[in-house]
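Complex shown without one protein chain; remaining protein chains in place.
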Amino acid sequence: MSESEENEKEQKKVKIVSSADIIAARGKGRELAKKMGFSVVDQTKITTAISELTRNIVTYAGRGEVTIKKARSKTGGKNGIVVVCIDEGPGIEDVGLVLKGGFSTSGSLGLGLSGAKQLMDEFEIKSKPGEGTVVTIKKWLRR
Amino acid sequence: MLDIPILKIEDFLVVTIQSELSDDEISALQEDILFRIKDVGAAGLIIDITALDIVDSFMGRTLSNIAATVELLGAKAVVVGIRPAVAVTLVELGIRVKWNVNTALNFDRGMKLLKRLIEAERRGGAS
Partner (left out) sequence: MSQNLERELSTLFEDHADRLKGQWVTEMRESGLLEQMSDVETEKRYTALYNTVVSTFRTGEFEDVGRYAKEITEEAVLRDMSVGRIIGGILKLRDIYARFIFSKYRDEKDKLYKFLDSYEPVANNILTIVTMAFVEERERVIQEQQRAMMGLSTPVLQIREEILVLPLIGTVDSERAEQILEKLLNGIVELEASVVIIDLTGVPVIDSLVANYMIKTVHAAKMLGADTIITGISPVNAQTLAGLGIDISMLITKNNLRAGLWHADQILGFKVIREKM
């Protein structure tokens, strides 16, 4: 089995519908991060980032799905964890504004997004009004 | 519905959060605490989160809200038991921007701090 196939097999998918699912997603995240050997601080950061993003899904999109699995950097050499949060919510009109806005202008949505961005090594968001949102976050194992 | 015990010790209320709470449970807890404080006329509140290995921005804001409301009710609040990994994460999250919560290392220190805060207030210091 190739490495990417192995990673696919080990991935955890959690459907996000209610706030109870936030806890489930966090648990899966912590589990995989711990298994991969992330430090306690990094485990906590990863789990918290997952919490922020899934909470956004529940609050703003209604429903979505989170996929958590191992990642390998393109240039080889680095192992890490990648979390993809997909929802079919209303989408975000101006992502840049939301990320910059802080609590008052965009509510906890921006806070959650920028929080997750702050805690992880890589953060990518694709969102269009009417087309939902995909947020991908990654954290790499330190040597 | 999870029943989180709110204990009364001396003039204070002590809440120990044992496990991860769902959003509904957090809201219910917040209501419970504030009701009990008024009901009992407690001078202070200790929230022990030693058992929590994660505090996200929602939980952080909730703790901050509880502390603020408790102040409005004329009492003092202290959060104890924040784990190192949680502290680092909360700081990274930038929660400190709206985080005006008294904190102490553990229950004992928390009690000492509560008493100091209440004493300071009684002497007429600004809160």
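As written, the chains take the letters A and B, and residue 1 is the first residue of each chain.
Keep in mind that, in the parts below, contacts are C-beta pairs under 8 Å (C-beta built on N, C-alpha and C of every residue); 3 or more make two chains touch, one makes a residue touch a chain.
What you see is a predicted model; the values in this text were computed from it and never measured.
Here the chain not displayed is in touch, across the complete complex, with A, B.
For the options B:40, B:68 or B:88, the residue in contact with the chain missing from this view is B:88.
For chain A, the residues in touch with the chain missing from this view are 39-41, 142. Considering the complete assembly, chain B touches the hidden chain via residues 80, 82, 84-88, 90-92, 96, 103-106, 109, 113.
Here is the rule we use: only the chains that are shown with their structure count from here on.
Look at where the CA atoms of chain A average out and do the same for chain B: the two points lie 29 Å apart. Chain B contributes residues 20, 22-24, 53-58, 61, 83-86, 88-89, 92-94, 98 to its touches with chain A in the complex.
Within the complex, the chain A residues that touch chain B are 19-20, 22-23, 26, 30, 40-41, 43-45, 47-48, 51-52, 55, 103, 108, 111-112, 114-115, 118-119.
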